[in-house]
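Here the complex is missing one protein chain, while the rest keep their positions.
Note that the chains take the letters A and B in the order they are written out, and that residue 1 is the start of every chain.
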Amino acid sequence: MKQPIYINGLGVISPQKTFDVEGFLTEPIEYHENYILALDAAYKEYINPVQIRRMSRILKMTLSAAKKAMQDAGIEKPDAIIAGSGYGCIDDTEKFLLNMLDNKEMMLNPTAFMQSTHNSVAGMVALNVKCNAYNFTYVHRGFSFETSLLDAMMWMQEGKENVLIGGFDENSVNHHTVTNKIDFWKKEKVDAFDLLKTKTIGSISGEGANFMLLSSNKNEHTYGEVKDVKMCYKPNEEELLEALSKFLKKNNLEIKDIDIYLTGLNGDVTQDRIYYRSINELMKDTPVAWFKHLCGDYYTAGSFGLWVAAQICKRQEAPAILMLDGASPKKPIKNILLYNHYRNINHSFYLIQS
Amino acid sequence: MGVVSSIGMNVEENLQSLKTSKTGLCFTQFLDSIHKHELPVCEIPLDDDALAERLGLSVSDGYTRTSLLGLLAVKEALASAGISDMKSATTALISSTTVGGMRNTEVIYHELLSPNLREEYINFLNSHDLGESTERIADYFGVKDFVTTISTACSSSANAIILGARLIKHGIVDRAICGGTDTLSKFTINGFNSLMILDKEHSRPFDDSRVGLNLGEGAGYIILESEALVKKENKKILAELTGYSNTNDAFHQTASSPEGNGAFMAMSEALEMSGLSNSDISYINVHGTATPNNDVSEGRAMHRLFGDALPKFSSTKPFTGHTLAACGGIEAVYAILAIQHSLIFPSLNFKNKMNEVDIAPQTTLLENYEVNHVLSNSFGFGGNNTSIIISKA
Partner (left out) sequence: MEDLKLKLKEQIIEALNLEGMSPAEIDDAAPMFGEGLGLDSIDALELIVLLEKNYSIRIEDPKDGRAIFESINTMAAYIQSKQIA
């Protein structure tokens, strides 16, 4: 029998009030820049002073989020730790790189190099909870978090009970400058909540540390169940629609069973076209929601989307800020289909059930 | 299987170098570093244009050195597995790297940031992240079914092999191209130098006088196929992956625990999975970086696990240098070569046993030695420990 996979703990640090708050997006913050940062948490409550002094911001964010997810699920030590990140610890990478170039390769501080390694996050979490188990880091653009999720799901079929997964990426000014040249981000100022009204290319650059404790046990901590995840690499439109219909069929669902279609719409006209095609054709009777106006876009933004879906499942409500065109979800909210893609290259479907 | 390294541009050349104790150690021809006359490295003696030419590509299209090395090794691997049509079976590409496009980024970083970017660099604006080289490889060979990248420092490509095996086990794909690619860069040379673990001489794994490692570059990939696919296509099998394990030392951000707990667990769990007993292992290709810390930790873990019945072991890092994300893939190829040719490769530069643990590697080439099961270790920063077992088919 297939082992069900439950989301039992969440720890999310994002540009919204998602950490150490009771409500679910009750006070959404609207940003007006194309570069938005996560709200810093009270990191010292999660990390001891000896460790924290050396940590970069992304390490503080991820360790706090990871610990929160475990606390939320009542788990002290998971059976595996799997993290995904598009850019890893880009700030420390740039720090060491610039130091090296500007100081002509002399007198370089090892700390930035050591922490620039992509797996420093998963390693640090393991070190912190003394977890000797499986420890992986995926770094494949818009598949980084999705591969982590799939890997966790495979392990749980093989008998691991509690697996910590996380998606994280941080913004950095230099990196923003570079990717701005290839039109990743909007050139004009934009009001985030009106992102879909813009008719220009580019999105807003966001960040976050989004951790979840997946468990094979359903209990009072459970938010919802992850039924499936599927990645599609560079599909054309036909292949994409075919993949979606196969995905639903495999899970014994039809389009009418989907109560919320949660999309990765990001306000880039060239990118959003792909979502609209499915919205207009297949999902025309399904309530549509989105989330990137809240967290910005980044390689692992799908992990924020999964947090949104998990919260909706548990609370059986979707705040209006998430719903497109004033739609309201079908109730009870049973099936949420999350579809996200990064720059029309890395496409992913997730199915979450309450 | 396919491999490029400083000791050869293909499997056959690597084998010849391993048999004749020919190392890739040199001073860099291509890196403009202040350390270029002081810190030796294991560099592939071809510039980017020459590498691209072998693939019929042009560097200005945005091919980083990391991509080019990966492409060359995967090309050989596909040819050796007789795969010409990617659509004949669902195929995954699982590649790994630690610094991705850094080699190119560091040269043009200020250019990339400047408002007046030169035309020739436009194609490198999106080549820094670690997934980029994987997508270049996927697109070149037409892999579409499953594409991902792993980065767990020096255990990366051994972990790519683990993921490939598990995807096949779960029926997600029938075939997986698994390995890694990394290039020398000023970034890594200076990074390891700031940790003071680079040797100015040729590295000496497991020797009491060792002070550190030499960095290298390269790429190594193996192709895993399901039993059903192999039967269906009546394929020749090079070897079988019989065990694997990844564990975390949870001891320190960069250092391994002095007792090698993570390493011990990884080796024991891999053995347990394979169903083999300790005495079945014919050869251990150790991680053996020659840093003071790694070799004691790994050595103690081996001693704990095998006691006085320690199999023959050697580190091939003095041949290739430490190729970071690529080493697990490259050494998996060497493990297969050891089985195919009944060889144990020498651990170069070893003279005296370490003070801390009473073990000595094989120092000369051993021929006509029956190798049935090879344990291959790859350990990395962040406490990441991986052991895989490759067996005679």
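Throughout what follows, contacts are C-beta pairs under 8 Å (C-beta built on N, C-alpha and C of every residue); 3 or more make two chains touch, one makes a residue touch a chain.
Just so it is clear, the structure is predicted and the values come from calculations on it, not from any experiment.
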{"item": "Candidate in contact with the missing chain, chosen from A:109, A:219 or A:245", "value": "A:109"}
{"item": "Listed residues B:202, B:252 or B:303, member touching the removed chain", "value": "B:252"}
{"item": "Residue touching the undisplayed chain, where the options are B:11, B:195 or B:359", "value": "B:195"}
{"item": "Touching residues (missing chain, whole complex) on chain B", "value": "194-196, 211, 252-255"}
{"item": "Touch list for chain A against the chain that is not drawn", "value": "49-50, 52-54, 107-111, 114"}
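FYI, only the chains that are shown with their structure count from here on.
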{"item": "Touch list for chain B against partner chain A, complex", "value": "33-35, 98, 102, 105-106, 109-110, 112-113, 117, 122, 125-126, 128-132, 134-135, 138-139, 143-153, 159, 163, 166-167, 170, 172, 186-187, 190-195, 246-254, 261-262, 265, 380-384"}
{"item": "Partner chain B, residues of chain A touching it in the complex", "value": "81, 86-88, 96-98, 100-101, 104-106, 108-110, 113-120, 122-124, 126-127, 129-141, 143-144, 147, 150-151, 154, 157, 174, 177-179, 181-182, 231, 233-235, 299, 345"}
